[in-house]
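Note that this complex is displayed minus one protein chain, with the remaining chains in position.
Let's turn to chain A:
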Amino acid sequence: MFASVRRVLLLSALAWSVSGFAQTGLLNVSYDVARDVYKDYNPLFQKYWKAKTGETVELRQSHGGSSKQVRSVADGLEADVVTMNQAPDVDFLVEKGLVVKDYAKRFPNNASPYTSTMVFIVRKGNPKGLKEWADLAAPGVQVILPHPKNTGNGRYTYLAAWGVALKQPGGNDKTAQEFVGKLLKNAPLFAAGGRDATTTFMQRRLGDVLVTFESEAELIAKEFGKGEFDVVYPSQSILAEFPVALVEKVVDKKGTRKLAQAYLEYLWSKEGQENAAQNYLRPRDPEVLKKYAAQFPPIRTFSVDEVFGGWAKATAAHFRDGGSFDQIYQVR
């Protein structure tokens, strides 16, 4: 199924690049739920670019599961820029020589124009009184989360729980693994993706708590109404960063470097930051964050770099074959 999607993408990219717009157009390859963010952002940038240079740019989007998306880019999908939800996806393109090694330093804030964090969605009134990560591992609580190894959403949840356990007094890798193990035992299933987890929790009414991105909570409110659930902010959680990068080989080949650079830089402009905030992603700009303070309650966050020494290490220790996730599921 994915192979055919990729083929369609490739073909359409091909058709598009020979149609002559290649010089004034950009292809932004992005993760699945970024659809709304960039749908709103692209007209903003087009307006800005038109005012600045008089050129009309054509902006095209491609959305899908993030690792599938970067594999398509590695296989030849001509993306000028990638806007992802996890560093490992961009790192893969670094490995393939498509993105510069220090991409995180080419833009401010670790090249992540906005952030999010993992929060809890509970049934209205929070009948089980779930407040902290520790409550999720208590006996008799059902936790809904996407697959911790196969989905970005799930990996953030896994690392958040692990990081919080590490930060407890006397916390170490062993206690963290025990804690995460208990939490995962409370999961009746691993959903196929973030949206599937939401459907399972909200529509099939399975579980006591759904762990998901803060930004997803607002979408749930739009879809199912605010009266159905409460959002619980634990005292601390993980910082989810969304790295962006130029695809060097493509921008050089298509001569779109300047445009692509401007496209990504503009994400940090007031307009770009406001757009992120309106899509419930935490803006980096302190002033914009202040303006939208009502929808972003303060929460202590830790980044993957701080606690795990970067994504490469976190992936190797936890999600690779034989990593901590696999160890939890060895028969003892």
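Here, contacts are C-beta pairs under 8 Å (C-beta built on N, C-alpha and C of every residue); 3 or more make two chains touch, one makes a residue touch a chain; residues count from 1.
The rule is short, and it goes like this: contacts and distances are computed from a predicted model.
Engineer: Out of "NADH-quinone oxidoreductase subunit N", "Sulfate transport system permease protein CysT", "Aspartyl/glutamyl-tRNA(Asn/Gln) amidotransferase subunit B" or "Transketolase", flag the one the UniProt entry gives for the chain missing from this complex.
Structural biologist: For the chain missing from the view, the UniProt record says "Sulfate transport system permease protein CysT".
Engineer: Tell me which of A:150, A:177, A:269 or A:303 is the one touching the absent chain.
Structural biologist: Result: among the candidates, A:150 touches the missing chain.
Engineer: Given that one chain is not shown, which residue among A:196, A:228, A:248 or A:274 touches it?
Structural biologist: With A:196, A:228, A:248 or A:274 as choices, the missing chain is touched by A:196.
Engineer: Out of A:43, A:108, A:129 or A:188, which touches the unshown chain?
Structural biologist: A:188
Engineer: May I ask you to list the residues on chain A that touch the chain which is not drawn?
Structural biologist: 1, 67, 71, 88, 92, 95, 147, 149-151, 187-192, 196, 199-200, 203-206, 315, 319-321, 326, 329-331
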